[in-house]
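With one protein chain removed, the remaining protein chains of the complex are shown where they sit.
Labels run A and B following the written order; every chain starts at residue 1.
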Amino acid sequence: MKVLSTLTVGLALTAGAALAEYPERPINMIIPYGAGGATDISARTIAEALGEAVGRPLIMANVTGAGGATGSVAAMNANPDGYTMLFTRVGSHSVNPAMKATLPYTLDDFRYVTVYEINPFACAVAANSDIKTMDDLMEKAKGEGVSYSSSGVGSALHLGGAMVLDAFGLEDAANAATHIPQQGGGAAATAVLNGTADFLCTNTSALAGFVANGQMTPLMVTTAEPVVGFDAPTAAELGHPELEQLVGWTGIAGPKDLPDEVAAKWGEWMTQAATDEKFVNQMESLGSIIDVMSPEEAREFINTQYETFRTLVDELGMRIEG
Amino acid sequence: MTLRTLQVRLGIAALLIAAFLALVAIPSFVSSPSNVRNIVLSPVFWPYVLTGMTALVGVLLVLTGRHETAELEDEDAAAPGAPLRLVALAGIMVAVMLLLPWLGMPLVTMLAFAATAFLYRTRHPVAAAICAVLVPLVLYAFFAHVAGVAVPQGEVIRLP
Partner (left out) sequence: MSLWDSLMAGLSLVANIEAFAALFVGIVIGVIGGAIPGLSATMAVALALPFTFAMQPVTGILLLLGVYKGGIFGGSIPAILIKTPGTPASSATILDGHPMAERGEAGRALGMALWASCTADLVSNLALILFAGWLASFALNFGPPEFFALILFSLTIIAGVSGESLLRGALSALLGLLLATVGLDLVYGTNRFTFGDPNLMGGLNFIAVLIGLFAIPEVIMMARNPTAHLGRTRALGGAKVTFADYRKSFRSIIRGSMIGVFLGSIPGIGAAPSAFLSYSEARRRSPNKANFGKGEIEGVAAAEAGNNGVAGATLIPLLALGVPGDVITAIIIGAFMIHGLQPGPMMFVLNVDIIYGLFIGLIVSSVFLFIVGSVAIRGFRFVADIPKRILMPTVLVLCVYGVFAVNNNVFDVGVMFAMGWVGYVMLRARIPPAPFLIAFILGPLLEDSFRQSMLMSGSDPSILLRGPITWFFWALTVLVVIAIGRSVVRKVPV
């Protein structure tokens, strides 16, 4: 036992020694979604570029569950010392807060330091479907009705499907169309492939493979610019520029009381990381648009999207109370 | 204990669980939205089905159990002082959960190792003490540095 106590004292001394400049030790980065997902790939890709800028290791920690809520709460409750940061995502930080009344956190519980990646959204159907255009889709929606798959209730795919149908003029879109939730984004795409659901709207990176392989037909992309590889009109071309709000994004945030110096540091690091050619190439090959926002821009961007979704959720009566 | 007592007791336990679920737990802890289109789609449907099946199994256990006559032999008899040691082990587990945020995982697991080995009255106290220090340290080194896991560090010490 003597060995143990000496060891303890020794370690305690070194720990209390210095409170130097941030960061003086590795930073925990919480990824609120599972390994292999869009958030995870994005986070691990930027971590490499960021690690060089930070000069300390970034420890990636997937804390999965409840559509990103479990991980987000873990970050919200962490010490606001800048050593626990969170990857924020469209699902966990705009759709879910807009839809779920009982979510254990709000947007104000976090301090956003950046949004660095935008994923264009696209709507697609299976290639063997008789639906070929948005017009076909709407015709069917107003007639016999359509179904769409999603990665779960309160995901961007869930809201996105309803939002698109609503924009194109389907009355009471949340109830007139059937939402068939699946466990995760991969399963959502499979559901369209095997005919369980008629269509889905998700980030283009999740669809690129199926479109390139001729298994799915894209109907529309939501960005202002056309997306490479997606032979489909943009929302604006179809007369619905308001759908440009429907994009995926990934950002970084800390707990609410994150000090200003820390936030400022992150701003610098992100600017530096975004110039990393390898990172940009990898993300762009997955169909993402790299656009590093300052903390203020990020806050603004997230709020605007949240407000849009919130209004839509109230209009369509999609709010989850229980 | 006879098989008969066991089956009957388990049956009664199953019935109690089912009653608790049906009367208390499901109504108060499963929220179902008002706009559910069909009863089979309701979030409470599946829990109620399971509750019903639990009750059924409970009834069957009681009914079949009454005809059982076999005597059960206790394969793993308790050693003297067993209840005390079980309570102590539960105490160790609770202590691990409570102390983890403060002491950090390496230190807590060291203490837990030492306490558990002591509880088992190990024949090799020296080896146990050495292992109590080394095993958590090696695991820490592996998980934190090879696997890149954010092992919780306490406020007392912070390992490299």
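Definition applied: a contact is a pair of C-beta atoms (placed from the backbone, for glycine too) under 8 Å apart; a residue touches a chain by one contact, two chains touch by 3 or more.
Keep in mind the model is a prediction, meaning the values are calculated, not measured.
Chemist: State which residues belonging to chain B touch the missing partner chain.
Modeler: Residues of chain B in contact with the hidden chain: 6-7, 9-10, 14, 21, 25, 29-33, 36-38, 40-41, 43, 46-47, 50-51, 53-54, 57-58, 60-61, 64, 72, 76-79, 82, 85-86, 88-90, 93, 96-97, 100-101, 105, 109, 112-114, 116-117, 119-124, 127-128, 131-132, 135-136, 139-140, 142-143, 147-152.
Chemist: In the complete complex, which positions of chain A touch the hidden chain?
Modeler: Output for chain A: 30, 34-37, 40-41, 44, 48, 61-67, 69-70, 73-74, 99-100, 102, 104-105, 147, 152-154, 178-184, 186-187, 189-191, 193-196, 205, 208-210, 212-215, 282, 285-286, 320-322.
What we mean here is this: only the chains that are shown with their structure count from here on.
Chemist: Using the touch definition up top, name the residues of chain A that touch chain B in the complex.
Modeler: Touching chain B: residues 1, 3-4, 7-8, 11-12, 14-15, 25, 28, 59-61, 175, 317, 320-322 of chain A.
Chemist: State the interface residues of chain B toward chain A in the complex, per the touch definition above.
Modeler: So the residues of chain B touching chain A come out as 31-33, 35, 43, 107, 110, 129, 132-133, 148-150, 156-159.
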